[in-house]
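Every protein chain but one is kept in place in this view of the complex.
Order as written gives the chain letters A, B and C; numbering starts at 1 within each chain.
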Amino acid sequence: MIVTLKPAVADSELAAVKDRLNNLGCRLTEVRTQRGHYLIAGIHGEPDLRVIGALPGVLDVHRVSDAYKLVSRKWKAVPTTINLGDGVEITEGGLALIAGPCSIESREQMQAIITHLQQEGLRIMRGGAFKPRTSPYAFRGLRTEGLKLSHELARAAGIKLVSEVLSAEQIELMYDYVDIYQVGTRNSQNFELLLELGKVDKPVLLKRGMSSTLDELLQSAEYVFANGNEALILCERGIRTFEPAYRNTLDLNAIPALKEKSHLPVIVDPSHGVGVRRWVESLALAGIMAGADGVMYEVAPEPERALSDGQQTLCFPESSELIKKARQTFELRQRF
Amino acid sequence: MIVTLKPAVADSELAAVKDRLNNLGCRLTEVRTQRGHYLIAGIHGEPDLRVIGALPGVLDVHRVSDAYKLVSRKWKAVPTTINLGDGVEITEGGLALIAGPCSIESREQMQAIITHLQQEGLRIMRGGAFKPRTSPYAFRGLRTEGLKLSHELARAAGIKLVSEVLSAEQIELMYDYVDIYQVGTRNSQNFELLLELGKVDKPVLLKRGMSSTLDELLQSAEYVFANGNEALILCERGIRTFEPAYRNTLDLNAIPALKEKSHLPVIVDPSHGVGVRRWVESLALAGIMAGADGVMYEVAPEPERALSDGQQTLCFPESSELIKKARQTFELRQRF
Amino acid sequence: MIVTLKPAVADSELAAVKDRLNNLGCRLTEVRTQRGHYLIAGIHGEPDLRVIGALPGVLDVHRVSDAYKLVSRKWKAVPTTINLGDGVEITEGGLALIAGPCSIESREQMQAIITHLQQEGLRIMRGGAFKPRTSPYAFRGLRTEGLKLSHELARAAGIKLVSEVLSAEQIELMYDYVDIYQVGTRNSQNFELLLELGKVDKPVLLKRGMSSTLDELLQSAEYVFANGNEALILCERGIRTFEPAYRNTLDLNAIPALKEKSHLPVIVDPSHGVGVRRWVESLALAGIMAGADGVMYEVAPEPERALSDGQQTLCFPESSELIKKARQTFELRQRF
Partner (left out) sequence: MIVTLKPAVADSELAAVKDRLNNLGCRLTEVRTQRGHYLIAGIHGEPDLRVIGALPGVLDVHRVSDAYKLVSRKWKAVPTTINLGDGVEITEGGLALIAGPCSIESREQMQAIITHLQQEGLRIMRGGAFKPRTSPYAFRGLRTEGLKLSHELARAAGIKLVSEVLSAEQIELMYDYVDIYQVGTRNSQNFELLLELGKVDKPVLLKRGMSSTLDELLQSAEYVFANGNEALILCERGIRTFEPAYRNTLDLNAIPALKEKSHLPVIVDPSHGVGVRRWVESLALAGIMAGADGVMYEVAPEPERALSDGQQTLCFPESSELIKKARQTFELRQRF
């Protein structure tokens, strides 16, 4: 059960609500986020929610039987919007297009990409500075230096930046340079990192673990939310299956399922999802048709020469094609 | 290597071509299908294909290094079309909409469905008569009786019928009543059945095994083709993964991958693919956007009362919605 | 609910039992096997089993809530033994060692293998005559000719033969030459084949499908049992996972799980299970320690020259080692 408290709930009112719930045998967790104030109550039996809803200081009450609570759609009817400032937002029912390189490699590379984004009217860029690499001998990113140069160029162009965070210590290092913290597939259940991201006042884009169930993804989101940060975006990026023809298996079934289960925006990453450059466009468009609120993909001036993962990265003409078709596909979906 | 022979190749010419290939150390398989005459030659090294192509009686030569040969796109440039007669066809680059019940249950049910298909302009119906059921105590279909009544009603309405065949013996039993033989996911590697279907002059719709790789699916298709029957349709219908939120995981990555690898039409089955009725439409449209040449789904007058699998079956209004949106999605894709 | 009827149940008694069950709202299936006579009753609520057990003609009654019934351990306390004649048997709690080539290739090969088995005291040989091959261009076995020569040599040596059956038509072709019909992983849910095997009076060794759950394997066994043939052996042979280091992932968790769920003997096939020759022994011994009632593996005079799958086949010295260690491992397990 989620009890949403009024913003101005008095201490005595709060104490009375807690007493009432304790008397019903509930196990209580109090949650204060940057946007709201809640009591999560584990309940037994069938208490009369109307009675609790009528208590002073209570705004609303919902029953949520899932393992995740605050990220569930069951208690929140209005669509969730992640506001990035300057008129840029990621919103349920919208189409956020996010593009950029796998890794930030140089000022020249980033400037070329930003110019491409501007020409196409994109407002959000991805780009890895701290790279999680399977081999300890591989290129691990330009780190803070890469973020600084990307931030400087992006801000000048009115573009927002998403970048992956690998550990709690990096949160502060990255704070001045990113607009959205991305949690990668390998950290999807790094709960210590999730807890710390709950305390930050910037949005978090949470990728599904490559072997996470939807329930696990939603519980990971619950970690961030329950620790204070409601500004969350979910991202399907491919799961691990037996099929060797693609690097991962992009799971588009997850799109309608997550949209039904949660009120959070859900985007799709076809670059990592299928991992084969020439199939990225088809899966991006399919993702939009399946109901995704956005697409994040990789683009670079010369994918073949990228220091990492060029095999899933589009060149500019391919990216322009994808953007045009993505918008038309979205328009059609909106007419439905 | 595939050596396509001229329709009027002389015996002496054929013998000369075989001699030449044997001298090159090739292991030869001669294939005569209902449409063509081929030599499949396992080769070592780099023989000069132009020399072989210039031999009397040879129409064309292509190198195909995949495990599958005749179903590969590498040797066949023109799109494959499966002609069902009366102007009905399934073709690469087209949109074949196929709908019908999980199981044929009664004349009334089938008449209602056929009326619905007619109203919506659909020309191909699915419907199971011999049902593969996990439990030996479940309803196993009306068998030949079900096919007869469906065929009679469908023919009167100008509608073609797809139905699943479970064993070689059923091929003849079904012959008079079906227009397409369907091989289900559990028989995807029933090679004895595939061999027999190579000898029939009706098309075969081959579903991907729930744990088949794309290579295995294409080799299963090769079985039918190499035994004489070129009229093949591939169908993605969901694979088995760790995710419990859906019955199967519809793998839309397979659509662009199969379209690139093979010249055969590829359709998608979102009903079995995701197995949850309210997500079928989203995945059908996503499948079309991913490049599918058709959609096969389940529809019934009262899905809740179906003897089998009602949880993935649409009612008529849902089906009408899907059809309308599918056609608009296809139109948009064609404009790309 | 399984109602086991007395061998000499009178028609009037049977009718009375059915009436009683029908009055309780049960959906009834009557099963006559080569060994027993049962009523399988789908029940609702909590009928008093003692009342039914006391009816004339009833031997025993058990409640079985699983989807599979007759293969469940819940109704059968005594261990199941598959008697192959001449003192050879496969039994719960025993150690059946079964070895032989992937494919029967020649009289010389088979004689060498039989001599090896005799020297090591093995009484059951495996060997494929009808081979299910992924590619239509691969060697498909010596078929009936291979079975005949193997049978002749094996009988002279007092050795029993297991061989794979691919279709209902082959059942009769093979009947005179095999002692156990094997159903392979690709036919694990070929229900038409399973139905026909229910009518034969020879044992059936049922391999788990490479993506079958234990419940599905047990329901496949139920098909054969419910159609008359109780002489069943289950075989774990590796499932499909994301791991590319081995051909399949032998699932030894299945051994204690299947032993708990079913009264049927359970053996393990490490050759196909892991698919790498030098790891076969370790997994064979691990399988015995996990509780398997037998091991089936591949052995050949010159594995490197085998026409198929030599990479998982042991040579004679390796086989002798495995047999010696397997027996010692089994002795230790028995002392536990």
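Note that in this section contacts are C-beta pairs under 8 Å (C-beta built on N, C-alpha and C of every residue); 3 or more make two chains touch, one makes a residue touch a chain.
Everything numeric in this text was worked out from a predicted model, so none of it was measured.
Checked against the hidden chain, the listed residues A:T4, A:S103, A:S150 or A:Q219 yield one contact partner: A:Q219. For the chain missing from the display, the contacting residue among A:M210, A:L232, A:A245 or A:M289 is A:M210, taking the whole complex into account. Considering the whole complex, the residue from C:C102, C:A129 or C:L250 that touches the absent chain is C:L250.
Between the chain not shown and the residues A:R63, A:R107, A:R133 or A:K199, the one that touches is A:R133. Contacts to the hidden chain, counted on chain C, fall at residues 211, 213-215, 239, 241-246, 249-257, 260, 273-274, 276, 278-279, 282-283, 285-291, 325, 328-329, 332, 335-336.
Residues 29, 40, 42, 67-69, 132-137, 166-170, 186-187, 189-193, 209-211, 216, 219, 222-223, 226-227, 240 are the ones on chain A that touch the missing chain.
The chain not shown here touches chain B at positions 240-242, 244.
Operating definition for what follows: only the chains that are shown with their structure count from here on.
Each chain gets one centre point, the mean of its Cα atoms, and the points for chain A and chain B are 38 Å apart. We define each chain's centre as the mean of its Cα atoms; on that basis chain A and chain C are separated by 49 Å. In chain C, the residues that reach two or more other chains under the touch definition are 240.
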